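Note that one protein chain is taken out, while the other chains of the complex remain in position.
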Amino acid sequence: MTAPARFDTTAGRYRRLSLGLALTALLALTLADIDWVNSSPWFELGRIGWGMLTPDFFGVESLASAVANTLAFALLGVAVANVTGFIFALLFRWRLVQLFCALIRAVHELFWALLFLQLFGLGTLTGLLAIAIPYTGIFARVYAEILEEADQRPAELVPVGSGWLSTFAYARIPPAFAHLKNYALYRLECGIRSSAVLGFIGLPTLGFHLETSFSQGLYSQAAALLYLFFALIASIRLWVRPWLIPLYLAMALYWLPFDGYWSVATLQQFLGYDIVPAPLRDAGVQALAEPRLWWPWLQNLLLQQALPGIVNTLVLSIIAMVACGILTLLLFPLVSTLFMPRQGRSTGHLLLVVLRSIPELILAFIILLVTGPSMLPAIIALALHNGAIIAHLIGRYSDALLLRDDASRGINRYLFEVLPRIYPQFLAFLLYRWEVIMRETAILGILGIHTLGFFIDSAFEELRFDRALLLILMTALVNMALDQLARALRRRLQLDANPQQARY
Amino acid sequence: MKKLAFLALGCLLSLSAHAATFTFTAIPDQDETLLRERFGKIANYLSQELGIDVAYVPVKSYAAAITAFRNNQVQLAWFGGLSGVQARMRVPNSEAIAQGYEDQFFKSYFIAHHSTGLVPGDTLSSELQGKTFTFGSKGSTSGRLMPEFYLRQQFDQAPETLFERVGFSGDHSRTIALVQSGAYQVGAVNYAVWERELAAGNIDTSSVSVIWETPTYPDYQWSIRGDVDATWGEGFKARVKQALLSMDDPELLASFPRQSFVEASNDDFAPVAKVARSIGLID
Partner (left out) sequence: MSPPVANGTGQPLLQLSQHSLAYQGQTVLTDVTLTIATGEKVALIGESGAGKSTLLKLLRSQQPQQSAYCPQHLGLVQPLSVFHNIYMGRLNRYSCWHNLRNLIYPTAERMAEIGALAAELGIAGHLRHSVDRLSGGQQQRTALGRALYQQSPLFIGDEPVSSVDEYQADALLALINQRHSTVVVALHDQQLALKHYQRVIGLRAGRVVLDAPTDRLSSTELAAVYPQS
């Protein structure tokens, strides 16, 4: 008897990776702190629901200036990051540049803002840098990949001795331009979200009012702010035009005051005292030679915070990532021309805009009211938010697929025609998102989940910047390690075979 | 005009443009709309009393209030007990100059959802063990520091080991909402916020109630930087203090609400500092 012939297909490799991820998530689930309490959320949920039905657009003071601030921070921050990120992208073959970029994008915007808050106060510079710095790291990586993956053949055909700049301008940029542009536009959407979220720590953007009205239970106001925010995000493609960008930037520059607070003394204080580990502050650098002075401090920080923080963050993020993947596969047909008629797609788009635009913190709070505190609200919130983002991107990607005219319909089309074609793309997106989900676990301290971000937030709240910085560095290291792992997985599966769309 | 100045959030972004403006802030411990209304009035009052421009800057976190104070973005601040201690540690010669009469005997409430079966008592019931619990903001005196201190005192263990889960709701109103819904079983709040929300009918007393109140401790106070005299002239600090202590407009006082302001000194808060140190919140 001969052994039955085995399939050896590319799809088989995707299946094995998916299975591996799912099993890891199941394993993480056994370690995870998941709970469902029998709460009575209806009083509060009723109020939230009523607020959503009766948005109050006139209750919020200086709404127009909050919208303007949100847009101005986003436009300028993304514009600056676009330029610096592009420069780094050109230098990306150097390992040092890669590491540097991984480091700066591993830190959540809110933490960058909290750091700059110490130096520049609550000013324009703080908001701008908090967006521009992490986005530089993201742009650098993605632009480098786009350039790398674009058609290289024209550049090989230019006559010998054409010069670097000429070759670049004619043969390298034009083939990649459409992707660079699309990505920049997508980043602008992310920038608006980031800019709004920076309001949570006090910058005068939409998030400032949103956080206020939400935490005070003024749900009609919160609803108005959310609707406004959805409208901004959903209409981006209508009001962003390449020729209008310079005008928008000029308006943003004019609008934001650049006379922020700044002094050498503050800088000295911050660099020379605040971020110096507490045991070394008085003793000076020579104390480094005496571990007994600083080892207990470091050991305490590592064992009490960093280690459990890393474990919790990893457990939470891998479950959230897999949940996010499942959600994506369910949601993307809603916005795909292959599955939905026009009207259905509009509804789908609306749903995805709403899901991806509600700040995770607010999503988590609402879910927390229902489920009680545990990792559960965090998982649901992160999965919904990120699932909506990938579903949106995969939906757009699937629109570009060319099916034969007599291709099957419905579930058969999904399983036989579409899923195998989008799957490499989908996995690539998902692995990119892992990094993002890790970063976002930072802001969920309200759930009593001790992630790295929880401890960083505590350190900032206790004004212990030495601890905050060390924990941030730990987060960055974990992120960089995960990034390498995801990269290795992608390379092994050759997920980048057609990767023009595979971005954050 | 001055009244409008604090309303315009733009002033957040242009603090140093008004170098000669005497600026103050307050910790965001409760309803911010209310804070702005209250401190807008105070800005007007101080401006009249002192004869200079005075502006109030709202901030989003306790840490931001402290940082603004340290970086001289604000010269005066309405701090909680703990945030005041933290701020004055960082600014040499800064002083607590005034506090509300009631702030000398402040207290926190422990509140519980009815499904827990916990009932009011003279001490915290040992049935607290294993419940889920939420503090307010991580840097709050009445929502974090003192409740944690009394928990440790009674049970001789850290909240993380005492309770099944410990969260930080972010502010007092949210603590009430979370315990009321049963998402968290027990929580600790500022008594003044509880009383106000109760009076306003925002609390469903059939699902949440107070189970214990802490002994009193000193809390909110006005703290001022040591270098204000150098900018606004000799005796300026004393004039600010006098202006705060002599505030007798019932409308102003009611907005806090405090019956009057009394003198305060850094030493009054030594117990708070000691507690903070003992539970490891300050080094």
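We call the chains A and B, going by the order they appear; numbering starts again at 1 in every chain.
Throughout what follows, a contact is a pair of C-beta atoms (placed from the backbone, for glycine too) under 8 Å apart; a residue touches a chain by one contact, two chains touch by 3 or more.
Here the structure is a predicted model, which is why all the values come from computation and not from measurement.
Across the entire complex, contacts from the unshown chain go to A. Of A:153, A:342 or A:404, it is A:153 that touches the chain left out of the display. From the options A:171, A:318 or A:361, the residue with contact to the unseen chain in the full assembly is A:171. In the complete assembly, the contact with the undisplayed chain comes from A:163, out of A:163, A:242 or A:341.
Residues 151, 153-154, 156-163, 165-167, 169-171, 174-175, 177-178 of chain A touch the missing chain (whole complex, contact as defined above).
Everything below uses one rule, namely that only the chains that are shown with their structure count from here on.
Note for the complex: chain A touches chain B at residues 35, 37-41, 43-44, 61-62, 65-66, 69, 114, 117-118, 121-124, 199-204, 208, 211-212, 215-218, 256-257, 259-261, 263, 266, 278, 365, 368-374, 445-448, 457-458, 460-464. Touching chain A in their complex are the following residues of chain B: 7-10, 12-17, 31-33, 57-64, 66-68, 71, 73, 86, 90, 115, 132, 134, 137-139, 165-171, 173-174, 177-178, 180-185, 202, 204, 207, 281-283.
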